[in-house]
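Working notes for the structure below.
With one protein chain held back, the other chains of the complex are shown just where they sit.
We just call them A and B in the order they show up, numbering each chain from 1.
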Amino acid sequence: METKNKIRILIAKPGLDGHDKGAKIVALALRDAGYEVIYSGLHQTLEQIIQTAAQESVDVIGLSIMSGAHLPISEKLIAMMKEKGLDDIFLTVGGVIPYQDIPKLKEMGVSEVFPGGTSFEEITKGMNRLF
Amino acid sequence: MPEIRDILEGSQIAGARMIRLIEDNDPSAFEMLKSLYPYSSRAFIIGITGSPGVGKSTLINALITQFRKLDMKVGVIAVDPTSPFSGGAILGDRLRMQRHATDENVFIRSMASRGQKGGLSRATKDTAVVLSAMGYDIIIIETVGAGQAEFDISSLAHSIGIVSIPGTGDGIQAVKAGILEIGDIFIINKSDRPKADAAVLQLEMMLNMRDTRGQRPNHAVTWAPRVMKTIAQKGVGVKELAHTFLSHFDFMKENNLIKPKKDAIEKSYFNSLLQDLALEKLLLFMKSSEAYMEVLQKIQSGSIDPLSAAESVVDNLMVTRNLKVTRKSNDF
Partner (left out) sequence: MGVAKYIKDERGSIKEVIYQSGIKVKPVYGPQDLEKAGFKYEKDLGAPGEYPFTRSLHPQSYRSRAWTTRQYTGFGTPEETNERFKLMIANGQNGLNVAFDLPTQMGYDSDHPLSQGEVGRVGMAIDSLKDFETAFAGIPLDRIGSGLTINAVATIMMAMYQAVAEKFGYSKNQISTTPQNDILKEMIGRGAWIFPVEHGVRLVGDSIEYAVKELPKSNPVSLCGYHIRESGATPAQEIAYAFEIAKAYIDNVVQRGIKPEDFVGRFSFNFNVYGNLWEQIAKFRAARKLWAKMLKNEYGVTDKKKLFLRGLFGGGGSGLTKEQPENNIMRGAYYALGAALSGAQTTALCSFDEAYTIPTPRSALLSLRTLEMLMDEVGLRDTVDPLAGSYFIETLTLEMEEKIIEEMKEVQKMGGMVDCISSGLIQRKISKQAYEFEKGLQSGEYKKVGLNTHATDGQAEKTDAGAVELHEYNEEWATKSKANLKELRRTRNDRDVKDSLKALEKAAGCSDNVMPCLVKCCHAYATVGEMAGVFRDTFGEWNEPDFY
């Protein structure tokens, strides 16, 4: 992908979990790192996330998942992105993610995984690796 | 690269990608916009403006619901400021409109102002062109601040809603000077708060006294601005508001006001294009010329001041092209 003037990223909270502190502070950190961040708000269905990503033509979707459901959610979203022709968008996942699940997520097609406690610097580095 | 045909057929993905090219100032966007422009005249463009915290996004969320009930397709462009420190932005206006995200007849697009004064850039107008060509009947543009930038909401929208809330102290908050003149509908949101009626009265009084010298003096019929109360959070007054916007549109059509409005919009679009292109192309031309380097050296050696130098470079360019212009024209 060519380098663009600004990277647009959708920070999304899928599903019913309402712990949004992590998503919010990462959004603030990314803004301060020069990104344009679209924040979805809580309780989003995967359909809402897909449509938002499409309408906002983002480069990256960043999912924040604290409930433990990161594997099934990521898998389903990736399938939907393919179906919609949005598989040029990078998918990253953060939240309560056990390290042992990282290879599984990457195998599915998740580009970067940022488990809770990842520093802002590491997140920005990870994002920049994508472009 | 999005296809013109897909955009004209209303594909959201194609439209969104086109908008992204516009935002990123991609050269291909310009060519594509030329093809889309002829299809872009049908949408009714509503501008919603007001200070932060008055509930613009919530109001737009409720307006979308009303327009959808009338089976109209709705596009929204929500402009948020870019951080002057990092160049980044959080675009959160759509947060309050997310329940419309999966409605295929609604398209919501967040845009960062990317350093434009007054929050609107030419990219906003370009985006409105795309949404109109995609077949949206109504385009709502949300922006903070109006009246202070050269390319602001009044050079873009057919109808302008100014949102404010009942003030805590002196009745009306957030209606600043200069904004009275551009508003068509004044909305007192959160009108379940105390002093809402006082705010309405005060606004009406201010509107009666407003400076109308700028308007066409010999035109018999003009739209009398409305003041309306809403409680966007509860949907109160929003149906009436949606219908008032539509009746403003009808009023303009019936009284032959739509043509002058569109002329004015087109003119300011043309002006802003001229400004951008002239800057882009002429500057590039001048900077790459030998004369530029020569003059720059003269400045740096102290033999000419930068002001005289800039003037002479531009004048020379115009002389060679045989151009003449009277300097103080404010007609742009």
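In the analysis below, a residue touches a chain if its C-beta (ideal position, glycine included) is under 8 Å from a C-beta of that chain, and two chains touch if they have at least 3 such contacts.
Just so we're clear, the structure is a prediction, and the values are computed from it rather than from any experiment.
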(message) On chain B, where is the contact patch with the chain that was removed from view?
(response) 53, 57-58, 61, 90, 92-93, 95-96, 99, 233-234
(request) Provide the residue numbers of chain A that touch the chain removed from this figure. (result) 13, 15-21, 24-25, 27-29, 31, 39, 41-43, 45, 67-69, 72-73, 96, 98-100, 115-117, 119-121
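Simple rule for what comes next: only the chains that are shown with their structure count from here on.
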(message) Please output the residues of chain A touching chain B within their complex, sorted ascending.
(response) 4-6, 8, 27-28, 30-41, 44-45, 47-48, 51-52, 54-57, 84-86
(request) Going by the contact rule at the top, pick out the chain B residues touching chain A in the complex. (result) 12-13, 16-17, 19-20, 23-25, 82-83, 85-92, 94-96, 98, 101-102, 107-110, 112, 114
